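Heads up, one of the protein chains got dropped from this complex, but the rest are sitting where they should.
Per-chain residue numbering starts at 1, and chain names A and B are given in the order in which the chains are listed.
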Amino acid sequence: MDLGDLGAAFGITLTYFTIIYLTGLGGLFSERSGIVNIGLEGMMIIGTVTGSFGAAYFTNDVGGTGWGVPWGPVMGLVLGMIAGALFAGIHALATVTFRVDHIVSGVVINLVAIGIARFLSTIFFGQATQSDSGQPHMNAIALPLLSDLPFGLGRAFEHLSPMVLVAVVLWIPATYALYRTRWGLRLRSCGENPEATASLGVRVAPLRYQGVMLSGALAGLSGAFLAVEVNLSWNEGQTQGLGFIALAALILSNWSPVRLVFAALIFGFAAAIPLRLDDAPVLRLIPDEFIRMIPYVVTIVVLAGFVGRVRPPAAAGRAYEGGGG
Amino acid sequence: MATSGATMPTVDERGRPAWLEGLGGQLLALLAAMGIALLAGSLITIAYGESPLTVFGAIAEFSFGDITGFGYVLANATPLIFSALAVAVCFKGGMFNIGVEGQYIVGMMTAAWGALALDFLPGPLLMFAAIGCGMLGGMAFAAVPGVLKVKTGAHEVVTTIMMNGIAVSLVAWAIAGPLRYADTGGGFNVNLRTDPFADNARIPDLGHLIGVGPSANLTWLFPAAVVTAIVVWFILRRMRLGYEARAVGASAGTAQAAGISIGGVQIKLFVLSGALAGLVGMQQLLGDKNFLPLGYEAVLGFTGIAVAFLGQNNPIGIIFAAILWGALARGETAIQIETELPREFIIILQGILIISVVVTYQMAKRRLFARQLQRAAAVEDLADAEAPGDVAAIARDDR
Partner (left out) sequence: METTGAGRASASPLVVFEGITKRFPGVVANDDVSLELRAGEVHALIGENGAGKSTLMHVLYGLYPPDAGRILVRGGSERIASARDAIALGIGMVHQHFVLVDPFTVTENIILGMEAGEIIDVEEEQAEVGALADSYGFQIDPSAVVEDLSVGEEQRVEILKALYRGAEILILDEPTAVLTPAEIDDLFGNLRRLRDDGKTIVFISHKLDEVLEIADRITVLRRGAVVGETTPSATSKAQLAEMMVGRPVLFRLEKPQVELGPPTLEIRELRGGRLQGLSLEVRAGEIVGVAGVEGNGQRDLADAIMGLRPLDGGSIVLDGADLAGRSTRQIRNAGVGFVSEDRHGQGLVLDMSLWENAVLGRQDDHPFSIRFGVLAIRAMKELARRLIELFDVRTRSIETTARTLSGGNQQKLILARELDTDPKLLLAAQPTRGLDVGAIEFVWHQILDQKAAGKAVLLISAELDEIYALSDRIVTLYEGRITAEYPPDAPPEEVGRGMLGDVAEAATG
């Protein structure tokens, strides 16, 4: 018996899991602080273009610092994070300081991101919509033990970016930070009842800035991972709406870092299906184009089925008038 | 009343309508936003070693310098008017239709089907039939997120985005399959597209009547878009659907308590929005190409969101916002020819403009509220609202 195809599909699932989990976790910190963030997609886009540039710049000898692998690509990821956080600062400025409707600001963020990415791309790569292909990336690793699984299932763990491992364990520090630290307590209180937070002398605005910018950092990291480690290049449109899929995963997770692991796995698997077309004979009966719709359809179905049964942070999306404005 | 001190006339007929009250502030906000964009744009220009005067001068010259240039601007504006109207219609009802993108490309697909399948129709009937098919396609595709929102509560922002992804694949499938160019005999075809439509499917040119060169592609669709904007204004301001939509958008609870079916209004708005979205692609499909290629012009739906914000979701404001946007798009050509700047400079300029507009509108709105409260208190001799924005009162006001 050979389940190698399934193993390979699961390997891709892990890759998509990483993208969706990082971005979804970003959304979690933002919404737990009370700011709805539908600009995740745009923050990812900023991460893709800056990450891809950073990886090339810090790795290569010619026209760069020549740090080589793995530190060059790592710096790319870091650059993506920083750029994502800064870009998210616009969303924070608009929603926290100027109290623009969160959805309006998020939509604008997404619109603007495409333009900024193009503009940066012309500066970075001399062309507007893509970088050269085959940019530097970290060496893939094979997980000991797991990659030796029988029936070809080990293929899932043979060729993984180190970032996948980071994403898999990220729920631990995230949960700790949210539920066991002073910062987490205060952040969550901003998302549930900012008036209560402010009435106790805790300033809401800085915490919300932190939540939103952390969200941008994680989405930027996710985008950088996609460009540097998965696609090995920057291409316009490569985020494919994954920022919104992450948002759906966040809703499905009921805003819990632990449950988000499972939600991201489900959506990651749905996103992996179209890429394993050749392996599943059943899928070949259906036109390619319909297979490509699967992740979107799954997202809609899950959202329609679950949205009434979860409880978002009570203050998320509501303008908060008080406190140092 | 016992507490009344000063006597006030109960009703002052010269009072300005509610919609007009904020207009001054809105205009000011728009000007401020344009000022910010101009300033930021100048800084970028200087950083590139170009004179802002040259750059903005070139944009103005290309857009408004001669009639053909202005023809380009209006042709650019045409689809944007439709897509911004589609966004605005939902927005007035408190909803966000980010799916105009998907709805209009599906609309192009169904319109292409109509133009090909109904080619027996004589004269302009074929054109109208194709346009009708486009609107129906947009309506059907928009109805899905509308119904999902009403029946399940799935937020339209996420569902419409997902529908956009589905639309791209759907149209790709149609062009590669059922609507595929017949002449290639089923073999390879790099240039995937549909058959060309009959000539009577084409929207007649308007530009030649007023001296605009044919390359601008200014068709009768532009005046049609202006008329559509006025019709949408009429629906929103003078018809029951618009009235109910605005009530639902501004206070769903009140609308519901007044017996308005919120779900019904929301679905109607989504369908209306979809019909408008169906018209977005007609300029390139029936005004320009007369066939549907796989490489159709995309993102007009997303741009429509920006234009709707710029026009403050007001149908008449949208006409002007679309023309402004069209001029900036025309500016891409201008700076490519006249300057060393990358054409993406325009995108950045548009981005700054839209962020500034959103923020300055919000500030204008808050000022207006403050002024209205002030005036209200002046009319009352004693305000019985203790203090605006009472911390505690807001706290429990969460339902």
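Keep in mind that, in the parts below, contacts are C-beta pairs under 8 Å (C-beta built on N, C-alpha and C of every residue); 3 or more make two chains touch, one makes a residue touch a chain.
Quick caveat: nothing in here was measured; it's all calculated off a predicted structure.
Engineer: Of A:S189, A:S222 or A:T299, which one is in contact with the hidden chain?
Structural biologist: With A:S189, A:S222 or A:T299 as choices, the missing chain is touched by A:S189.
Engineer: Which is it among B:P124, B:G177, B:P223 or B:G253 that touches the chain not included here?
Structural biologist: In the complete complex, the chain left out is touched by residue B:G253.
Engineer: Under the stated touch rule, tell me which residues of subunit A contact the chain that is not displayed.
Structural biologist: Within subunit A, the residues touching the omitted chain are 180-183, 185-186, 188-189, 192-193, 195-202, 314.
Engineer: What residue numbers in subunit B mark contact with the hidden partner chain?
Structural biologist: Within subunit B, the residues that touch the unshown chain are 1-4, 8, 10-18, 20-21, 238-241, 243-244, 246-247, 250-251, 253-261, 369-380, 382-388, 390-393, 395-396, 399.
The rule is simple: only the chains that are shown with their structure count from here on.
Engineer: In the complex formed with subunit A, which residues of subunit B make contact?
Structural biologist: 96, 98, 148, 151-155, 157-159, 161-166, 169-170, 172-173, 176-177, 299, 302-303, 305-306, 309, 342-345, 347-348, 350-351, 354-355, 358-359, 362-363, 366, 389, 391-392, 394-395, 398
Engineer: Would you mind writing out the residues of subunit A in touch with subunit B in their complex?
Structural biologist: For this pair, the touching residues of subunit A are 38, 90, 94, 98-101, 103-105, 107-108, 110-112, 114-116, 118-119, 121-122, 128, 193, 195-196, 198-199, 240-241, 244-245, 247-248, 251, 287-290, 292-293, 295-297, 299-300, 303-305, 307-308, 314-315, 318, 321-322.
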